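Only a single protein chain was left out; the remaining protein chains are all shown in position.
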């Protein structure tokens, strides 16, 4: 297969660096174009970027010249790692110019005509794209992935959708890498918990309803479930953990629930997408797992780990879910989205 | 006032050391007797103890001779910091010998005739003591305080009891000091979360119902509320934080709820007990407080801090509560219990 | 005694907050004036300041109106917590206007006519002040305290000055609070060491020579010792630890060295200055002490703790020293400097 050229908008920031790292050696996509703010343009990527990730900057990207975040010579597929303050304008300009914008930014996630895509959960939501094109008049399109805490929750819930999800009370224990760089001051988080992350609870509550909802053929209909989130930052580098109490329409037996987790498979696995984990949701039988430092990086950071499935005295069941926030919750999520779209022939 | 002599059972362990530290300079109680396991007896306290707390070992205790944990020459009031594996036998032996056993151990907490006392919440539960004496035939008595995570939850809920507590879904983020010494291996908790603490969820669920229940005159009747707890260990030294979603019988307005927290006062404040905080529950209006490292030690570690009071999409309200686990959740709790009993004339 | 009014320049920043906290309840000095940058002036201190220290903002300061950092209505004594980028100009303006500027900033520390004062070590360096006045033509004066890592080293060395200090190889393990707020990003220091602190090694090397040097009557003569420093940031909140290998002119016996530490006393102790620790250097006999989290806050954070005194295979002895960087290494150091000057009648 001929490599498909891709670009990254906001490539010099932390999220952008995660895209650069995740795309390294990708079997389908080749990163040939990097865009950033004016301050960086015309410099080589290696000169414009303070590389903050573990391991060295990928050599094949180091010498790319940073471009302005404007359509023109960019490839058809662009991943957006732009800051929320500029993402609306930039992403729309690219869609208007015919690009497929696969965005990690929050700006368009809740738009009625934009898929909030998790390939294992709602591949059919891509059916809204013709309506997006019609309404917006764009030759291109915008597709988004969820917030990094939402992904752990919704992946963990995906196998339970069949039982009818009615109520959710969840608490997150989120890693510092979710706040970017410089992000969380060490004086705030060392030996401490910060029991607040601006806008996060609202995002988790709304995004979860949209992701787990249905595409009716005409519109994306949110799941009619009540969701309450408590979001906290803890002293962990990578990996968001969520405690989940859930009320279901049809309460399964414990064994059936565990089986539902372990047997869950979906579109990315059927299509054998290159970034798809073999098993998207992995149930850990140990009494004290999953744990962020020990488990988040397994399966290349693309799986969701669940554990501690037990009866909930208030609802039906309680359990925990873990996902790697900068991989499955950001760069890896967007790349998997692009793989699904490519595989489905949506990118011509 | 003549100082009242007191003893500590299990004085050389971590909880015992917290008792020793907390009793230093106490206006009513004077620590004159320390008991420990055979290995330590007949040694001076300073020779039998590896002191692990910040600050120096109190000089007036350093030279006490460690006694066996057997009644005999011990003072009337003994605080029990004994390990659960031996607490039942030791505490009962002291009660049988006429001592007032004020225990931090879990062994008798759920006994129907033993008060699980939080002076701000259920001072009237002491009314069960005559029945305890009658049933057990002890000239002495046993009174207990709750688990260190239960205390943060129940103190935070105390001002809401008037609104009728019906359902609770809570998640704890608990400090490592709650596990004693050596306790949690650093390889397990550094940059990590351990989403499991053996027996803790069951304790929180049961103890909360007992603490918030009523004394009918004849028996202690548990609160008929559903409680679901998710317990986690996080990389914090001192201070247990709890996220709380609560359903109430009568939902107050937001302002009335905040007022309920701020205006809450109880028996220890009325009686001006020496270890009682001026204001037992302190509402913090900042968007990201309370926090364990910054707030747990305020008010000598004896208050409960609450914050982030907001509507819950599933129940009525959600908020967070914080208490110092080794002070308000252990040694300080027991000492306040003893102060209340002394003040009420229950210790003759 | 009538309280002496004092002010703090740069009062809203982190170092400024440490001054505000340290001065709370001071027996001699009363904080009545707070200065900050233009952005904050005319606001109340509580409105201009995001309070970041443990415990609440002192009530008596909360309602002070923040002034511009310009002489005028400021009290005679002003503590300078101003940023290095503006400290030269501001401090000189105050000295020119007749104020006694007791500075924690680095700007004037190495000036030949400015004392780099550690009251336990070089009180006689204040003898340079008449020369400062003469050279600068200021009715006021500037006195400085050392960098927060230098203080642990020089306090630990003070008792050894009698043996002739010739060579020093030292490595610091410094707390994050030394970098202010937001300071060190958690992504940099969590589970990590940052083996570099800009300018710190040079400061430690030069300041140590000046502090341990002599006042000849005419000038401050640096100690003719070679000093090599390796500075590192570690995941500790408060307390800088230093490993020290030292070559001496006259090597004492081990017992004599320990005795030198334990018996060390100096001017602040003789004068019974209110912030002076009873024993400025405390030798800890345990094999693994001092430790930052367990020891730095003892003695109100004003003592230096040393330990692990043993033979050095390369030089004569090696040992470790610990001091609280934001107390003894910043606010407390400056306040003790002012107390010494007040006690010596240098502030008329």
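When the chains are written out, they are named A, B and C in that same order, and each has its own residue count from 1.
Convention: a residue touches a chain if its C-beta (ideal position, glycine included) is under 8 Å from a C-beta of that chain, and two chains touch if they have at least 3 such contacts.
Here the structure is a predicted model, which is why all the values come from computation and not from measurement.
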item	value
Displayed chains contacted by the hidden chain, counting the whole assembly	A, B, C
Touch criterion as defined above, residue of C:146, C:213, C:280 or C:307 at the omitted chain	C:307
Residue touching the undisplayed chain, where the options are B:190, B:222, B:258 or B:347	B:190
Chain not shown: contacting residue from C:37, C:92, C:232 or C:342	C:232
Among C:34, C:74 or C:169, residue touching the chain not depicted	C:169
Positions on chain A where the hidden chain makes contact	54-56, 190-191, 237, 293-295, 297-298
For chain B, the residues touching the chain missing from this view	52, 176-177, 181-191, 235, 237
Chain not shown, touching residues in chain C	167-169, 171, 173, 190-196, 205, 226-228, 230, 232, 234-237, 241, 243, 245, 287-294, 307-308, 312-315, 318, 320
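By our rule, only the chains that are shown with their structure count from here on.
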item	value
Contact graph of the chains (line, ring, star, complete, other)	complete
Chain pair whose interface holds the most contacting C-beta pairs	A-B
Chain A and chain B, separation of their C-alpha mean positions in angstrom	42
Shared interface positions of chain C, touching two or more other chains	190-191, 237
